Structures are given as C-alpha cells and as structure tokens.
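The complex is shown incomplete by one protein chain, all other protein chains being positioned as in the whole.
Our next item is chain A:
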Amino acid sequence: MKNKDLDKQSKYIRKVVLDMLAQAGRGHLASAFSITEILLVLYNHILKYRPNNPEWPNRDRFILSKGQGCLSYYAILAEKGFFPKEKLTSFCQAETFLGGHPEHAIPGVEISTGSLGHGLAVGIGMALAAKRDKKHHRVFVLIGDGESNEGSVWEAALYAAKHRLDNLIVLVDYNKMQSWGATKEIVDLEPFADKWLSFGFAVRETDGHDKRQIYSQLKRLPFKKNKPGLLICHTVKGKGIKMTENNPEWHHRRDLKGEIMQNLYQGLEDYR
C-alpha cells in the first residue's frame, strides 16, 4: 500500500458515506473523509469490542469528540456489525438514531458529541475510573484541530498528565483546516506537538491516511508508562476526492443531490 493511495476498504467506506449523503442531501463530508483511515485502523486492529454486546465491560472506550466526523464512524460501526447496514440510509431522517452528530443511543457509541471540546475531559473520567477499578481497557479520544481552539481541551489536557493516565490515548485529526479556512489563518496551533509535550503527553506523529503507519504507532501502548499518549495524525480534509480535498467549501454541505453527487461518486472512483 503506497502512502497516498486508498485501498479497497478505504474507498468502500467513503462510498458508503456518499450513499448516506445522497439520502440526506447534507452532511459533513470532508470531516468524515479526514478520519476514515484512523477509524479503520482502530476498528480493524486496535480496539477491543463486541458488536453483539456493545456494553461489554472490558471493551476499549472510543470517543469521537469531533462529532461532525460521524459519517465514516457510522459506516464502520455498521460494517463491524453494531447495527444493520440498512440503517445507514436513514441518516438524518426524522425517525432514526443516526443524526448529524453521534448520539449515545447508537450501539457502540459511548457518548453524544457534537459540541466541541467535551470528549477529552469525559475520556479522562473514564480512564480514571478504569485505573481506580484496576481494569485494563483503554480510552481513545479522537479530537480535531479546530476543536483544539476550545479552552476546555487544554483545561482537560492539564489533568490527563496529573492523573498519569497512560490508558488514555488522544488522536488528533490534524488536517490544518477548520470550518472557516486554514487553521493557520484563524489561530495557528503551532508548535502543536510541543504544546502537548509541555502539557505532559507522550507525543507521536503519523501520516493519518497511511494505515500501516498508524497501526505501527498504536500497536504497542502505552507510548510511555504513566503518561497519557497523543498521536498527531497528519491528514487531508476531504481526502479521497480531488475536489473536496483541502477545500473549506466542503466542510459541510446542504446541496448534495443530482449532478453534485454524481461528480462525487465519479471523483471517488477516479481517485489515485
């Protein structure tokens, strides 16, 4: 698998996402495409879970703190058997649990997210509970770079190290774009890795679309004993279709039908 290529499964998940978008006519396409490979590695190789028993006490906890990336998440949860795939096309309909942000009512979803800056602190509580109860499951929290504008992210970051939570792994979807444009223009996060280091995290970086690289970073945890881990995933927002990549116009769309949808399907198929 070459760095820049998308394999069959990565393309398939994106195709399922397009099917959901086509049904609803709207959604956060680019946010979902940015995290597809991170989620695939987690659900293919890293997380321990039981789709037929989502509340299994020894499961690893996963929190999609940047809830707007939910489309890829839904596609993968269905793929793994948490709920029937037929449910996916009910995305954003009046009578469904699959909304524009993930709800804890969905099998496999730990907490409802959508407002940014909540997941890390909730994850700290879960990781702390596991430590106190001497349990061995881990807590993974996926946050965004735009999300890292929130003060509550850094407030929580202060305490992850204090509690020596090496069972907590934060993944940052660092695509350098937020809703309004480039993170550099809105508020520059750099030196990003240094910030996390200074807050007491064991920090690593990876190409966020290279599944082998992501896996090799996560296969042995913790990064460092007694320290929370943080993996900066360098990603491309809208990855997988040329016209949606690094294009802030694709953060969220409400006009997804007809020719636009056809172009998206074509763009995904042609992607090299």
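Methods note: a residue touches a chain if its C-beta (ideal position, glycine included) is under 8 Å from a C-beta of that chain, and two chains touch if they have at least 3 such contacts; residues count from 1.
To be clear about the criterion, contacts and distances are computed from a predicted model.
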item: Undisplayed chain, where the name is taken from the UniProt record, one of "ABC transporter ATP-binding protein", "Transketolase", "Succinate dehydrogenase flavoprotein subunit" or "Sarcosine oxidase subunit gamma"; value: "Transketolase"
item: Touch with the omitted chain, as defined above, among A:79, A:110, A:145 or A:166; value: A:110
item: Omitted-chain contact residue, chosen from A:9, A:44 or A:152; value: A:152
item: Of A:28, A:118, A:138 or A:239, the one touching the omitted chain in the full complex; value: A:118
item: In chain A, positions touching the absent partner; value: 104, 110-112, 115, 117-118, 121-130, 132-133, 151-152, 155-156, 158-159
